[in-house]
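Here the structure is laid out as structure tokens; the discussion comes afterwards.
What you see is the complex with one protein chain gone and the rest in place.
We call the chains A, B, C and D, going by the order they appear; numbering starts again at 1 in every chain.
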Amino acid sequence: MSAETNEVSSRALLSSDASNRSALERSHLDLETAEKPYLDSNELIINMGPQHPATHGVLRVILKLDGERVLGTECVIGYLHRGVEKIAENRTYTMFNPYVDRMDYCAAVSNGLGYCEAVEKLLNVVAPPRAQYIRVILTELNRIASHQLWLGTHALDIGAMTPLFYTFRDREEILKIFEKYCGARLTTHAFRIGGCQYETYAGFEKDVNNFLTFFAPKIDEYETLLTTNRIWLERTKNVGVISGADAIALGVTGPVLRASGVKWDLRKAQPYAAYSEFDFEIPVGTNGDTYDRYLVRMEEMRQSMRIIEQAVSRIPEGAIMGKVPKVIKPPVGEIYHSIEAPKGELGYFIVSDGSTQPYRLRVRPPSFVNLQALDVMVRGLLVADVVAVIGTIDIVLGEVDR
Amino acid sequence: MVPITTLHYLVVAAALFVLGAIGVLTRRNVVIVLMSIELILNAVNLNLVAFSRMWGNLHGQIFAIFIVVDAAAEAAAGLGILIAFFRNKETVNIDEIDLLKW
Amino acid sequence: MAEEVKTPDPTPPLPDGEKKALVEKPTAEKPTASGEPAKPAAKPAAPAKPAGPVPLPWTSPMVEKYRSQYGSGLDPLTYLGQNYLAVDRSLIPDILRLLREEEQFDYCVDITAAHYPKREKQFDVIWILYSFPRNERVRVKTQIADGASIASSVSIWPTANWLEREVYDMFGIQFDGHPDLKRILLPDGWKGHPLRKDYGILQQDKEWVQINLGIESGQ
Amino acid sequence: MPNFIMSYLGSTVTPGEAGSQFWALIYVLIIFAGVSVAVICMNWIERKALAHFQIRLGPMRVGPHGLLQPFADALKLMLKEDIIPAEADQFVFWVAPLIGLLAAFTVYTVIPFGPSQAVSDMNIGILFMLGVSSLGVLGIVVSGWASNSHYPLIGALRSSAQMVSYEVAMGLAVVSAVLMTSLNASGTGTLSMIGIVQAQQQQGVWFIFKFFPLGFLAFVIFAIAMVAETNRAPFDMAEAESELTAGYHTEYSGLRWSLFMLAEYAAMIAVSSIAVTLWLGGWMRPFPNLLHAPAWDFIFSLFPGLTFGGLAAIAMIGAARMPAHSFFRIQRIGLAVFAALLAFSALLLLVIAIAGRSADTSVAARFREGIDYVYWFVLKVAVFMYLFIWYRATWPRYRFDQLMRIGWKVMLPISLGVLLLTAIVGVILP
Partner (left out) sequence: MNPALNSALSINSGMAPVATPWFFYALAGMAVLSGVFVITRRNAVHAALALIITLLSVAGLYLMLYAPFVAGVQIIVYAGGIMVLFLFVIMLVNIERSSKERAFNRMWPVGLAAAGALMVLFASAIVKGSHINDMFRDRLMPLPESTNTQQIASLLYGEAGRMGQYTFAFEIASLLLLVAILGAVIMTKKKI
């Protein structure tokens, strides 16, 4: 099937646009040299997935190989397509809220935050400060949980089994906090339009602080296992390199973009919730390779801890629910609101026709757009690197396919 | 039971040699032709070692070792040629290898 | 949503929620700038009135330049502090290219569409753009009729590849010049485009399901 | 008959050497059973150790502390449907696991568990071992091909290239050890496994410490190459589960799959045995020359019994610490019985050690010696087996090109250099 068409497509990609050519051009060059592969008739077309241990769900990648070298890829997605956007058009704004948790189920809180804020914006409502702080705390906890899951599975893809269990052990602590807060561990449905449903339980701050003191040494533990491990370095350095310009051209966001040296984080660039009140850094990489993305995510966990620490210490008293009408009927209009989800820019584009249901709700999923960069990143690498790069992009198929 | 003499080994070696010769002369697949050559070399080796045993010295065995070395070199070069050939003509059939240059 | 743009008076939307009143005037994109200059309805937190904010004209040096260049084909507006350009279909390739190359909107956040079945030009196609140097977002949207096609922007932003494929998959909008326009989330042989309003939520391609999955129904 | 047995126990040569086909057969059977049991133990230990590396418990349900888990697994694998893919090459698919298994087990004919505790002492022992263990790759290659599927084929190609590459460095490391055997008065070395250990005894040093760091380097090269040879992490490219689903045995299931596993573990034990024989003094106890007084012999001969005693104590503690709940009653009894068995073995070993402590020619002394030899050999091999588990828990997987680069550009030059230096030092020094 279509490694052929895929080549054509990427060549068409290149045909225009002078300014962001570099990486695409590089892949173009690769193609030129690979034009007459070693054993012409013996190119392997390999079907990786949808049932494959390293595709993080039901991603299917069709690899065109020369020996073990990747000549081209084509992603076949949609195996988990549930029509979230169609469902949104047939549910009220409130009823749709739990559905967003099912997209990126590893970062359900972030999804909920983006959705609630988008609707609030459309309603012209602002959540009260206390709710904003709770949102920040939970979202950042969720960011850590998501990165932990990423780290475990990514390391497992590269062959290091043990970090998976370490990260899952520590992720458990976060999930326990979620469970105590809202009763659910994974698909939390923690936020409501206009604020939060639940006041924090007694001892919430203490739990969060306990987690922070518990988790700080654990990050170092992960790093001792991997950061200076020679095999890890060899497997990740200069693998899946994508330059900043290419990343921007391909719409890549999140840690993948930042690892390529673009210092851009929506929490800083266009602050939402209460993020403008906290002091934190945006970790940036230089090479845009898998190792940099690893380092960026590790540092992001630390920065998230900083944010949580500040938020917990300064959490204001007050209401947790803004003035929201009983029946949510936003005025006619449209809104695009995006947040920095663990995987990148998560945007909601909502068109309201003034009724209780969204007329059109579009989710801009970070994983979906980031996954598009896979082809550019893996060309000319080996099969083993494809696995590493899929892991480093950090996709969640629930979000890719929606 | 008849004791095993050098003659027995010679018969086995002759049989292997003839089998190898048949393979070389009749098969189309170059890989199998190369394998038949290995068969021939083995037949020769068996003869050499049998004679070495017969004469009670080790020169035959030394020859056998040299032939093994030669077989390794031959396999490496032969298979290299085969791959180079396959890359250009996409065939491993010996009767299609009929051009001196392509 | 170019409709609201055109309705000059900010009447509250009709309460019969289903398909709203936006079909009234599907006249071409004559940019009647809304005549309500009083309130800078940007995003203040007290719109308690049921009417809600309305799109206002968006003025900036950039849009002035393009206004003078393209005239009536372009309608810069702002709503809740978010700027967008309602653009005539014929101008789309030029405007997008200019935004990318001259105005540094180097990041195509999203491409999507919305379906208004009662309108003559049934589809809105929306580009959400972001500029890293300016830290600014802008939306570009245009209306096209069912069956009409629109120029692909893959050559401007490579990321448009999958996004346009998804729009094609969900709405059936053709993009001219797209290198590989085929379905992305739904299977290749599927019939129908699910995000159109005339596609029911329980609807499915029965035939496809029966042939490919061997079951009566996917529900 | 008892006389026959007793007379044999007094023998100082291997059954092969003595020309006793009966005893050779008995040895083969004992080794086959022993290796199978070792593989079962290894299976359990790997699962438990790996689990504890990874902060989990591992098997806990089947038997006390999952002790019966390997048997349950074996039973399950035997009962599972044996699937042969329709497009596979039936015969080759069928025969491939057997090739690997045969190669792995044939190696044991020359492994010396003691000076007379081997099936045979071949003149070309080490050459035979290397050759036969290199046949194991045929099973992998052929199985990958016969599955007629892409992932197994890639796994097979990887594995064949990998094994051929690492065999070179491995062979050179072995040669440098063999070279050390020739550092005696007559100047002739030996390829015989038993001869190599005896050479270490004569020279009074394990070859790992000989010409430090040359022997050590050769040992390290061998230790790396043997991990690559057996397709274990971090060189488990041929079955890299995150890349090739399961590599060469993707299409295998049930009993045939378990044969692959059996072959893999048997091969691990085999190569560890080579390393022990060549560099770690084989069956010799620590300091056989330095501490050679009979008293020391006696003290060291207590070790097997004490080890079993320790294991029994651990099992006993485990039984005592079981939660006092009726659910655990059977498990507790089982563990206690297991502890009792271990304690009985410990007692037996200690009795033998004490009974055979003085009389050098008695059957008891022979017994004691044999047990000592086997114990020290197995202990050294066990260290390697633990290392295999440790590697697996700690390291990510190498990529294929990196593996080849290390094999050809790092290991091969180093092993060549070590070989040359060993030769030079061997000529100059004595």
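We take it that a residue touches a chain if its C-beta (ideal position, glycine included) is under 8 Å from a C-beta of that chain, and two chains touch if they have at least 3 such contacts.
Given the structure is predicted, the values throughout are model-derived calculations rather than measurements.
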- prompt: Looking at D:Ala38, D:Leu153 or D:Leu403, which residue reaches the missing chain?
  reply: D:Leu153
Query: Pick from D:Gln54, D:Gln69, D:Ser120 or D:Thr250: which residue touches the chain that isn't shown?
result: D:Ser120
- prompt: Can you name the residues of subunit D that touch the chain not displayed here?
  reply: 14, 16-17, 19-21, 89, 91-92, 95, 120-124, 127-128, 130-132, 134-135, 137-138, 141-142, 144-146, 153, 156-157, 160-161, 163-164, 167, 187-188, 190-191
Message: Across the whole complex, list the residues on subunit B that are touched by the chain not included here.
response: 1-12, 14-29, 31-32, 34-36, 38-39, 42, 45-46, 49-50, 52-56, 58-59, 61-62, 64-66, 68-77, 79-84, 86, 91-95
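Rule of thumb we're sticking to: only the chains that are shown with their structure count from here on.
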Task: For subunit B and subunit C, let me know how many angstrom lie between their CA-based centres, rounded off.
output: 74
Message: Quick check: how many Å separate the C-alpha centres of subunit C and subunit D?
response: 68
Task: Could you tell me the distance, in whole angstrom, between the mean C-alpha positions of subunit A and subunit B?
output: 61
Subunit A contact footprint on subunit C (complex, rising order): 1, 4, 12-14, 17-20, 22, 43-47, 50-55, 79-80, 82, 100-101, 106-110, 112, 114-115, 126, 128, 132, 135, 137, 139, 154-159, 161-163, 166, 170, 179-180, 183-187, 194-195, 197, 199, 201
- prompt: Of all residues in subunit A, which touch subunit C in the complex?
  reply: 5-6, 8-13, 15-17, 19-20, 24, 77-78, 81, 83, 85-87, 89-90, 121-122, 124-126, 248-252, 262, 264, 269-270, 330-336, 338, 345, 347, 349, 351, 353-357, 359-360, 362, 364, 368-369, 371-372, 401-402
Field: In the complex, subunit A residues that touch subunit D
entry: 44, 46-47, 52-54, 68, 155-162, 164-166, 169, 225-226, 229, 231-232, 234-235, 382-387
